[in-house]
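Mind having a look at this structure? Questions to follow.
What follows is subunit A.
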Amino acid sequence: MNAYILKILRGFWSLLVGMKVTLKYFFKKPVTVQYPYEKREIAPVWRGILNQLCDAKGVELCDGCQICGRICPVQCISMEVYKDPADNKRKTSSYIVDFGRCMFCGLCVEACPKKCLVHTTDYVLVSYERAGMVLGKDKLVKR
Partner candidate 1 sequence: MTENTLKDKDGFETMYLNMGPQHPSTHGVLRLGLVLDGEVIIKAEPDIGYLHRGMEKLAESRTYQANIAMSDRFDYVTSMNNNFVTALAVEKLLGVEIPKRAQYLRILMAELNRVVNHILFFGFFAMDLGATTALIFGFREREEALELFESVCGARLTYNYFRVGGVSRDLPAGFIEKAGNFVKMMRSRLKDYDDLVTGNVIFQDRSVGIGRISKEDVLAYSLSGPVMRASGIKYDIRKDDTYSVYREFDFEVPVRENGDCFDRYMMRMLELREALKIIEQVLIKLEPGEILAKVPKIIKPPAGEAYVRTESPKGELALYLVSDGTANPYRLHLRAPSFINLQILQKILTGVKVADVIAILGSIDITLGEVDR
Partner candidate 2 sequence: MDAQKYLNEIKGRFPGTADAAPERIKDGVPALLCPAPFLFEIVKYLKAEGFNYLMDLCATDYRDSLEVIYHFCALETNVKLTVKVRLDREKPELASITPLYPGADWQEREAFDLLGINFPGHPDLKNLLLPCGWEGHPLRKDYSRKPDQYD
């Protein structure tokens, strides 16, 4: 009988201890970051949407070596390369990354010999259709 009552009392005590925890957090400030109004700090190394860098004069650094496209595990980078007759250098006429397929692994950035392909900390990319996730040079090249 004693054990029975003790068990019940102990049970109730454990419930009270649990309730203390929730009450404690009830009066603490919530940790929520209200996203569209407040933004969380993003680490500078965040592997977000890709960008192509340009030099100081605004000329693209990319020389169309295609290494990024070849190393990409999901084949989401495609480009068209031509030889510019003006300075006899390889250049890309189009550079398309399909972010609908990209797995954001960062291997292309590591492989880029010119170091001109970089991740940005930009992470927002939503669209109503598939084509909206395929970004071309107009969005990727940062002048």
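Regarding candidate selection, all candidates are chains of the complex that A comes from, given by their letters.
FYI, a residue touches a chain if its C-beta (ideal position, glycine included) is under 8 Å from a C-beta of that chain, and two chains touch if they have at least 3 such contacts; residues count from 1.
Remember, it's a predicted structure, so these values are computed and weren't measured experimentally.
Put simply, of 1 or 2, the chain that touches subunit A in this complex is 1.
Taken in their complex, subunit A has these residues touching candidate 1: 10-12, 14-15, 17-18, 20-22, 24-25, 31, 42-47, 71, 73, 103-107, 110, 119.
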